[in-house]
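A short worksheet on the structure shown next.
The other protein chains are all here in position, but one chain of the complex has been omitted.
Labels run A, B and C following the written order; every chain starts at residue 1.
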Amino acid sequence: MLDAIKYPAAPLWTGDFYNEGINRENLFDKLKEECGVFGVYGHPEASHLCYYGLHALQHRGQESGGICTSDGSQFHYHRGMGLVKEVFDNDKLSSLEGAVAIAHVRYSTAGESKLANAQPLVFKYREGDLAVATNGNIVNAPEIRKRLERQGSIFQTSSDTEVVAHLIARSQHDDIVEAVRDALAELNGAYAFLFMTNGKLIAARDPHGLRPFVLGKLGDAWIFASETCAFDAVGAEYVRDIEPGELLILDGAGMKEDRFSPSLKRAVCAMEYIYFSRPDSDIDAVNVHSARKRMGRQLAMEAFVDADIVTGVPDSSISAAIGFAEQTGIPYELGLIKNRYTGRTFIQPSQELREQGVKMKLSAVRKVVEGKRVVMIDDSIVRGTTSLRIVNLLREAGAKEVHVRISSPPFKNPCFYGIDTPDRKELIASQKSIEEIRKAINADSLHFLTKEGLIESIGRLSDEEHGGHCTACFDNVYPTQVPNDEETAAAACGGCD
Amino acid sequence: MLDAIKYPAAPLWTGDFYNEGINRENLFDKLKEECGVFGVYGHPEASHLCYYGLHALQHRGQESGGICTSDGSQFHYHRGMGLVKEVFDNDKLSSLEGAVAIAHVRYSTAGESKLANAQPLVFKYREGDLAVATNGNIVNAPEIRKRLERQGSIFQTSSDTEVVAHLIARSQHDDIVEAVRDALAELNGAYAFLFMTNGKLIAARDPHGLRPFVLGKLGDAWIFASETCAFDAVGAEYVRDIEPGELLILDGAGMKEDRFSPSLKRAVCAMEYIYFSRPDSDIDAVNVHSARKRMGRQLAMEAFVDADIVTGVPDSSISAAIGFAEQTGIPYELGLIKNRYTGRTFIQPSQELREQGVKMKLSAVRKVVEGKRVVMIDDSIVRGTTSLRIVNLLREAGAKEVHVRISSPPFKNPCFYGIDTPDRKELIASQKSIEEIRKAINADSLHFLTKEGLIESIGRLSDEEHGGHCTACFDNVYPTQVPNDEETAAAACGGCD
Amino acid sequence: MLDAIKYPAAPLWTGDFYNEGINRENLFDKLKEECGVFGVYGHPEASHLCYYGLHALQHRGQESGGICTSDGSQFHYHRGMGLVKEVFDNDKLSSLEGAVAIAHVRYSTAGESKLANAQPLVFKYREGDLAVATNGNIVNAPEIRKRLERQGSIFQTSSDTEVVAHLIARSQHDDIVEAVRDALAELNGAYAFLFMTNGKLIAARDPHGLRPFVLGKLGDAWIFASETCAFDAVGAEYVRDIEPGELLILDGAGMKEDRFSPSLKRAVCAMEYIYFSRPDSDIDAVNVHSARKRMGRQLAMEAFVDADIVTGVPDSSISAAIGFAEQTGIPYELGLIKNRYTGRTFIQPSQELREQGVKMKLSAVRKVVEGKRVVMIDDSIVRGTTSLRIVNLLREAGAKEVHVRISSPPFKNPCFYGIDTPDRKELIASQKSIEEIRKAINADSLHFLTKEGLIESIGRLSDEEHGGHCTACFDNVYPTQVPNDEETAAAACGGCD
Partner (left out) sequence: MLDAIKYPAAPLWTGDFYNEGINRENLFDKLKEECGVFGVYGHPEASHLCYYGLHALQHRGQESGGICTSDGSQFHYHRGMGLVKEVFDNDKLSSLEGAVAIAHVRYSTAGESKLANAQPLVFKYREGDLAVATNGNIVNAPEIRKRLERQGSIFQTSSDTEVVAHLIARSQHDDIVEAVRDALAELNGAYAFLFMTNGKLIAARDPHGLRPFVLGKLGDAWIFASETCAFDAVGAEYVRDIEPGELLILDGAGMKEDRFSPSLKRAVCAMEYIYFSRPDSDIDAVNVHSARKRMGRQLAMEAFVDADIVTGVPDSSISAAIGFAEQTGIPYELGLIKNRYTGRTFIQPSQELREQGVKMKLSAVRKVVEGKRVVMIDDSIVRGTTSLRIVNLLREAGAKEVHVRISSPPFKNPCFYGIDTPDRKELIASQKSIEEIRKAINADSLHFLTKEGLIESIGRLSDEEHGGHCTACFDNVYPTQVPNDEETAAAACGGCD
């Protein structure tokens, strides 16, 4: 979130620090997945565990990956652009020695992005080496950055992580734990932080618990991850979710459980359940697939429609679609199929070929949908362009009717907490009525899940003591202070860091 | 199928002509997918259509890809190891000029394989340039090859395709169509062939129609593909399945529909419906997903078991699992999840890490299966090792009972028609009773779909006139002559060519 | 040399079998270097020796490299496009097991060329595996190929090597040595052949000894190479040059020295001394650098000119320039310098930048040549375009006079023996008088070495018994039958195979 004043016209410059040519048109068809963090304390094959852990978190970021290990006296470090399996080979992994490690995957924007922004970031400061990895977004990073620049700081990345490193280095405290406390005290935002020195691993989760962050165990080693699916991948046992405002410090003396902030009202990101997290992960002890299936059932109860088949938009809406089918008794069918082999390097068809019908990623299955009344379940509508495209695919394949059911409320407000959302005026639900959206996406009918239905479906214990969810993107109620609308263009989250 | 005498102990040497180090242990966990062919006659962007078509057929082969175009006077040609998106970039694709093209994807064995075997193969012979691409397997290729070698032929690949090219070159006929006829007359096997010269495109399907092969249209251009999903990908319209024994000849005079063989009893490969083809494809006008769902329903009728959840082994068994769930009313759940980002270059975990529980590709979802009686649907059991692993995954995740239901009959006999199967004695169903298999895979109960149930589920018009299916892998009834058991080791299909 | 009739207009199509876009304009600035062969019999690290041997022969071919080893029962094989160091890594090299190996580097044309043409070529025929590597050119390959095609042979490469493999496979003899004899008996041309089976290594040199080929020893192992510099690279001892018409057979019984042809008049390629071979190599026991220096001295005696400095065109003309300087007492200076880092992947400057003076490969050193009368020594003039460019470089850098002295006679006739030469009508010396050439290249004076001076400088024992040199490119006297002028365009050597 750097330098809002100089770049007012380019709210998305973050992933594009020195302008390597983002294709803006492709940016918002879908919400961008965020980042994922993974950490190990006390396992002889720490770097290999990071590799498998990051791989399990790959859905949270396909742009870049990195691992930094400490052997107790020095760091070993590698990062690169691409999927985890592309960034690391066995030689590189084996050269990352040490029993302590932090690791990171970063999300992919449509354009090229900078290796310099790949995490973990590694710094030297007066007390030695420091590595930092984070998932989330610091809302007030632009102001802090400006203040630091006025004080003579230089920045080499557009990452919030660098801001935090500056705060640590400028702390009055020499002790890293105290310096981290000083830095966190200045932050307003959503984050799961892992800090590493040659001696300590420190984990911190934002005071509202906006971003998921879990603690696990593998033998005597402690494991940290954005999602529990990474524990399953490495054979680790889930211990508990890290508490909002909690500070965990691991060193030779063991793990110390501390806090850097009092307990604020918990506000777990609802979109993690709806769209981002892997279905086999549990957040706050609630399984994501099961929550999604309940959303589908709830949606069926709220907005039943008589139809011949139910189909989900792969992959994230399959669970909800099955829930809808089970609740209604309308058979679930594979009306849409996704090509698994599409990826970053894929050659886009020419305009002409596209008009002739060349498709790459998603196809409708003619035999399944032809002549049918179809209920199409999707998890959200952002700008509406993707929804229109999918409805049309179904119609071209012969669907008689297409009834769209969305397993979340209308998405109306930008996220400032780590999800890459467009400007408010590009969010279709912020600009149009439900009926207008229905027309815009060419659907026969359209219904969104209610916020109450959503909360009910997630089913987390959600009360005064446990706190609730962040549903700001639906209801405009942000758990922290956020920029007003004039500032939004500059400060809205351009990705996680 | 080369040199059976010298390599008797290595039935799979085919993908390994000069021994580049196959990891044999990984070879048979799963039946290997076959190859895919795609062809275009009369479209200015033929090479681009091939790219998107091959991409849609990528599930049939991930080892290598190739495209050969003809601009009428010469060939333009590129092939390489890897996924289609890795083999081609825009420059390469654009350099492949011409309105006629044939293209191919080849399946991936565990070890490295030879670029030399990648198709299309391109030859010079007395009449000029010839390109050939095929999906299938020629049962009598080893004998023909030996005869040709005795006559002084040399071979540079281990591919059956090269054998056919030799037969064409040695034909008494100068006319390519007659020469192709001569060559096909000598073949016993399963195949979808595309031949191209600078002037003609020729398509031929084996007299039993063992391998799928369809004809489509895109504007004025004719399109050929192994599966209809490739038509959807390029916006082409399905015209019809190519007839067994049919020979289609395209040149400046248009398309000529001819035959090279009388109509034999049709024997469409049942495994295409069960496992190989993409669910959105139609074979002989029957949609694959729908057939699989019916197999699941049929299986539920044949072998009901009371349970808490139904889960399918991703991806190929999801349709059958949903059918089973719908038929029984037991909820379908995401009990198993597959990591989408695993691929060829993935670093395998060390033995130690594997023992500690590191998993890469498939995980069981604890929250979903814990304490539950689980019905696990899979499409087939080959050697049983994969099934055992998955059952154990479910048990470790807390499943109370695991009932395995297989949506095909016991797989007992090797395939000679293009599917890479192990030796008969490695096929668990050929060596053990159902009860013994149940124990070997650690299941609480185990049932296979009956052959009758399978045929019923597929639902193709199947009678004297239309012919039936090849179910030789289940019932040992091969539609063509095949080697006896002593010859099997050498001649069994080591992959498609 | 394939299919002369169909491609009459494209004498160079050989490196361009299926037309991957040669940039013809760049083809003839300089004679193309040929290929190099290397072989090992009886060393446990045969593949590694090949690697270092090929590396020493890299100047003979930068397009592709390949190694095939035999462990006694099977082949291990790898080849690829690019420099030896790019084609092989340690893993690949170590996987090439066995104590017997043959290896090859292939020259680079300006355009892309086909991996399929990279050598060694490996074949299966009735007697098993066969690998072949060669340097040279078979003059009558087109006729043999046509005959073989009429007999039903198919060709997958444009290489003469494949023709020879066909001849071996079609021999009446089962014994490989006899079959090789049969094949060689049909050939007219220049060649150094290495054949390998799982059991034997066979070496053969053409009856005139046109192409260099030497035998060495490393401990108990036998080593074969195109040039002695490869022996120095691997620490092997030079034993002797292989005799013209000689056939060396190595197997478990040791080395058998035999002949496949009577001794014909020896005709060692003079261009190997003038330009192709590495200066530290010896051909027929004459050191190349020393021969070149003598050419320079001789040139000084034949065509003295008073000047301030002598400079050579790097790298091949440095030795001759030093000889000229020593003979005349005119100081040798570094008037021209070559950038070592230019290579295949270099980005060519735009026309505009070129006009502004951007240079990539060769620069004149202003401080050295400014105001000076310069003698510029070069080894040959092919089309004259390069010479003109270099003279102009020197003039732009301030040279007062530029006197060009060429250390070989005028190059007037195409080579059919493995050197990639243009059409006779593009050879400037074939079309223009010396005075016309002088004007065309903008020199103040121009002299070529006489043929007698050349032979004298080389200093090989050259008489009835020892035979002489091939100087056909200078005097049109070819040691073998060659095509007449109408056939030339099709048959002239498009590179070594």
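Just so it is clear, a residue touches a chain if its C-beta (ideal position, glycine included) is under 8 Å from a C-beta of that chain, and two chains touch if they have at least 3 such contacts.
Just so we're clear, the structure is a prediction, and the values are computed from it rather than from any experiment.
The missing chain, though absent from the view, touches A, C when the full complex is examined.
Across C:95, C:188, C:290 or C:431, the residue that sits in touch with the chain not pictured is C:290.
Only one of C:185, C:239 or C:360 touches the absent chain when the whole complex is considered: C:360. In the complete complex, the hidden chain is touched by one of C:99, C:115 or C:218, namely C:218. Listed here are the subunit C residues that touch the chain not shown: 45, 48-49, 51-52, 55-56, 58-59, 62, 83-86, 88-90, 93, 218-219, 229, 232-236, 278-280, 282, 287, 289-290, 293, 315, 318-319, 322, 326, 331-334, 337, 339-343, 345-347, 349-350, 352-353, 356-360, 363-368.
Although one chain is hidden here, its contacts on subunit A can still be listed: residues 2-3, 6, 17-21, 68, 74-78, 95, 115, 121-126, 128-130, 146, 149-150, 152-156, 162, 165-166, 169-171.
We adopt the following convention: only the chains that are shown with their structure count from here on.
Centre-to-centre separation of subunit A and subunit B, using mean CA positions: 37 Å. For the pair subunit A and subunit C, the distance between C-alpha centroids works out to 59 Å. Along subunit C, no residue makes contact with two or more other chains.
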